[in-house]
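Report on one structure; see the data block that follows.
Removed: one protein chain of the complex. Kept in place: all other protein chains.
Going by the order they are written in, the chains are A and B; count residues from 1 in each one.
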Amino acid sequence: MSFEGLPAKATGKKMTFLESIYLVEIVRGLGVTISHLVKNIFATEAMPTMQYPEEKRVYSDRFRGRHHLMQREDGTPRCVACQMCSTYCPADCITIEGAEHPDPSIEKYPASFEIDLLRCVFCGLCEEACPCDAIRLDTGIYEIAADDRAKFVVDKEFLLHNKSDGTR
Amino acid sequence: MAKLTIDGKEIEVPDGTSLFDACREARGEPLPHFCYHPDLSIAGVCRLCQVEVEGMPKLTIACNTGVRDGMVVSTRNERVTQAAQQILEMHLINHPVDCPICDQAGECGLQNQYMKYGLYDSEVEIADKVNKAKAQVIGPHVILDKERCVLCSRCVRFCDEVTGTSEMGIFNRGNRAEIGTAPGVELDNNYSLNTVDICPVGALTSRDFRFQKRVWMLKAANSICPGCATGCNVRLDHEAGRLYRIKPRYNPDVNGRWMCDRGRMLYKAVHDENRLLDPARGGQTLRWAELDTDLLAGDGGLFVTSAHQSLEEMFLLKKLAAGGTVCGGLAGSDTGDSDELLLNADHTPNRQGLGLLDLPEMNGAALAEAISGTTGPVVVHGGNPAGEDVVAAALRGHGRTVYIGSHDNETAQACNLVLPGAVWAEKAGIFANRDGRLQAFSQSVARAGSSREDWRILAELAGGEVPGSLRAVREELAEALDLTEVNLNKLPARGLAPVGATSGGED
Partner (left out) sequence: MPIVLESLAKIVFMFLLILGMVPVLIWAERKGAAFIQDRTGPNRAAIGGVRLAGLVHPIADVLKLVFKEDVQPDARHKAMYNMAPWAAMTIAVSSYAVIPFGDFITIAGRKIPLVVADLQVGALYVLAVASLGTYGVVMGGWAANNKFTFLGGIRATAQMISYEISMGLALMGLMLVFASLRITDIVAGQGDLIFGFLPKWGVVVQPLGFVLFITAVFAETNRNPFDLPEGESEIVAGFHLEYSSLKFALFFMAEYCHMVVGAALISAFYFGGYQIPWLPRPVLEAHAGGLLTGKLIAIIIVSGIFAVLFLRRAQKERNKFGDARDREPRIGAGLWLMVAAGAAGALLLKPWHIGPQGAEMVASIAQIFAFVGKVVFFAWLFIWVRWTLPRFRYDQLMHLGWKVMLPLGLANLVVTAVVMALV
């Protein structure tokens, strides 16, 4: 790996006397910082900072936000509780309990499906592991806040009706 | 003896060995296979184990070929691996590949072989696959998915050769060939879950374990089945403090590769609602710290153990008894069904242990009399002697009774002080099976509630007169049993056979 524009290895350049007593360099450094300060005082608007709740950045469609569970046509989860996602999840934050589905052609469905959003690192590996395209991180929701840890453990009902393509 | 060369390696095997076994020895791993099973007859139907034998024009299956002196065999050349891949592809033509909902996934022969020998891109249209019945309940314990079956006939041979019940068969031909039970018959024998074990794919799965857990999440602990005097070697699969299933562990001297269905269900008792969780006195729940052993004061007394306890515990109770009378529990309790295969009529794991430690059993009347007759304390350890009304009455009549046990039962109801002990999966210990073979089991899951290992409870009651670790208890036990040569802390893998017993089978 190499970084463009950087020397491949440290040059071990000897400091000149002036540099080695630091003072001049310190003053130069102070000059750099104060120039930023002055510039920014007179051009506050030009600063790149975003005033977050009022202004929001537009993210790419591929942004990984809060998960949602895909639905079948009848509104039940597409998930078959194979637990590939929870197996692959590096944060170990998905808990699934499988159960026998009344429809024999489906066989297995998740009786419970919980994600601990506090532990999730939004890596998207669950989405990648899923053989049924049942879980997606495509809601684009990144404002995940609550006043109680328990509220971060979201259940199947929540995940099924969780924005992106409808409902709640 | 026959000398042969396999993959350039010379080995010598006894005459009559199958080429399959010879190859396993030479390669260090078995050939790909579905139908071969060491305890069943040879079927040679899956065609996966093909090898190239010099001098033979075509590839030949190793499982149905005997070794011959001077044979030169290759198992890894391109022709062989390609054959394995093609056969595998054929097995998978009509396979549903519904691994996500298949309980076998993770320990599936198809998956394993595919990852090792397959790895081709499938050319089969899903719509063209032959559909067969899925999720058919075929017995009290087993559920069948015909689509997943690779027609290896292991289950058929098991039912024919091991249990002799012949419930299973393969019906129809060609594409439509499918596995099933004979018309009007259920796969209902006490060994039916072994077919689940030997089925290399997810065609036969356990109804009890169905959808409970993905198998790769389970951790295993070695143990001994406590269900009967046979003492089958088992593996406890558990996760997060819960047992999920029991599988047999190979021990040619005891159970071979099988175990009975009754034994497999015993894990349920561990998480039973009926467990004793806290010490209690007169129905009042206590904390261990509040425990007062005044009930035990005084000389003499009666100390009753049971054939369900480990050798160590029996030994400690005997020590605790000191001057008192000791008894091995109710004679003839816990007996029931038996069969020729494994299940013993004696449904306790350690009745032989009582004999080893010289703890005589009594019948109900004698026990009741002994209880009423003693002025000292009565300590009952495990079992349920109060299942007999006379004993229950006697216990109620006596004021100073202690019960150490894991489950709530008549005896717990009848005693003043109840101390919650551990079940076998929650502690370590040694059982002596029907032949007197000593077999050790280890702890797999955490103890329920505030229950404690029984030997600790006994040690506490004995008040410091006993060693402080199970290791030390076993050392004393070995001395008492006159087993000075033996290290009870490190019993052999197949258990310690009684003197004169013969041993057989390969490892």
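The definition used in the following text is that contacts are C-beta pairs under 8 Å (C-beta built on N, C-alpha and C of every residue); 3 or more make two chains touch, one makes a residue touch a chain.
Because the structure is predicted, anything quoted here is derived from the model rather than measured.
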{"item": "Touch criterion as defined above, residue of A:E54, A:D74 or A:E143 at the omitted chain", "value": "A:E54"}
{"item": "Full-complex contact with the absent chain, from A:I41, A:V58 or A:A145", "value": "A:I41"}
{"item": "Contacts of chain A with the absent chain, listed as residue ranges", "value": "23, 26, 29-30, 32-34, 36-37, 40-41, 44, 47-49, 51, 54"}
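Note that only the chains that are shown with their structure count from here on.
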{"item": "Chain A-touching residues of chain B, taken from the complex the two chains share", "value": "98-101, 105, 134-135, 210-212, 214, 216-217"}
{"item": "In the complex, chain A residues that touch chain B", "value": "80-84, 87, 98-100, 104-105, 107-108, 131-132"}
